[in-house]
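Selected chains from the complex are presented in situ; the others are not included.
Labels for the chains are A, B and C, by order of writing; each one numbers its residues from 1.
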Amino acid sequence: MSSGDSLQGLIEQVNAFADERDWRQFHSPKNLTMALAVEAAELLEIFQWVDSNDSLVLTDAQRVASEHEVADILLYLLRFCEMTGIDLIAAAQDKIKLNAQKYPVELAKGKATRSIDL
Amino acid sequence: MSSGDSLQGLIEQVNAFADERDWRQFHSPKNLTMALAVEAAELLEIFQWVDSNDSLVLTDAQRVASEHEVADILLYLLRFCEMTGIDLIAAAQDKIKLNAQKYPVELAKGKATRSIDL
Amino acid sequence: MSSGDSLQGLIEQVNAFADERDWRQFHSPKNLTMALAVEAAELLEIFQWVDSNDSLVLTDAQRVASEHEVADILLYLLRFCEMTGIDLIAAAQDKIKLNAQKYPVELAKGKATRSIDL
């Protein structure tokens, strides 16, 4: 199945899921940003004591847990975009273009962004 | 442009962007979960003092800021899945099925999940 | 018990707790910022579907859960300051002074900081 059909399919499923349960009332954009941040922290939690290098190869348990959390993050992201009318793919495409200007290769190569420099 | 081509297109762009800048060295799964959580908090920040009801209609400034942040969240999510070999769409589809079992309509209707009940 | 003795007492207890369990090895500043962010999100989670106005009066369950999370946040904050040699109280006193300059009463009165203005 192409990811295109799947992303649109996911959007429809997320919305149907929420409507069947009468959850729209809880899904203000404000609340959805909280739910999304909570899921992002659950993904973070999997790796909080794991060494950066060790994290390059996930254990089975880390993989399963990560799959659940990336899914939750995406589902809330899609729901937030639904409730705000934001086109997620278009926003991401625009942001990559913007990032290319902010971080031209010749200046950014090999250097971490948002690092605190002396 | 179908979102399918676009999601795959985004994945390719994100990876090319990071490779051109020799950023793979910074992109351990652990580090990427941190970057993602930072972006999720930047989305949160837009609404921290905004009333839940007021957040139902975004101001222009809130919309532009939200577009940047949802884009950043998606891009780091795609990069995390790239570095861990996780199929994001499949994970999301599986999670919706799991959620349907955890929150059957007859029990969940009208009730917020993860609420603290007396 | 004065909170002064208690804060110093807490610092000593947190350090003893970690040393008894040989946890220093996990407590790099980087890792501690992750653990702290995870706890901050657990506090967030208690209120994610709760209306802002309703949150003004905590239910018993919300209170108990909040007590656990504010405790966890403080304990990790103290541990981070221990591992980095940061004087938390002094840093907070300095920040209030800085904030007073950034947000003079005549300009800030009645206006939320970090709000997205049109």
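Criterion: a contact is a pair of C-beta atoms (placed from the backbone, for glycine too) under 8 Å apart; a residue touches a chain by one contact, two chains touch by 3 or more.
None of the values given here were measured: they were computed from a predicted structure.
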item: Where 3 copies are displayed, count of copies in the complete assembly; value: 4
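The rule is simple: only the chains that are shown with their structure count from here on.
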item: Geometric centre distance via CA averages, chain B-chain A, whole Å; value: 2
item: Residues of chain B engaged with two or more neighbouring chains; value: 34, 37, 46, 50-52, 112, 114
item: Complex contact set, residues of chain C against chain A; value: 26, 31, 34-35, 37-38, 40-42, 44-45, 47-49
item: Contact set on chain C toward chain B in their complex; value: 33-34, 37, 45-46, 48-52, 59-62, 65, 112-118
item: Chain A contact footprint on chain B (complex, rising order); value: 2-10, 13-14, 17, 20-23, 25-26, 28-31, 33-34, 36-37, 39-41, 43-44, 46-47, 50-53, 55-56, 58, 63, 66-68, 70-75, 77, 80-81, 83-84, 86, 88-89, 91-96, 98-100, 103, 105, 108-112, 114
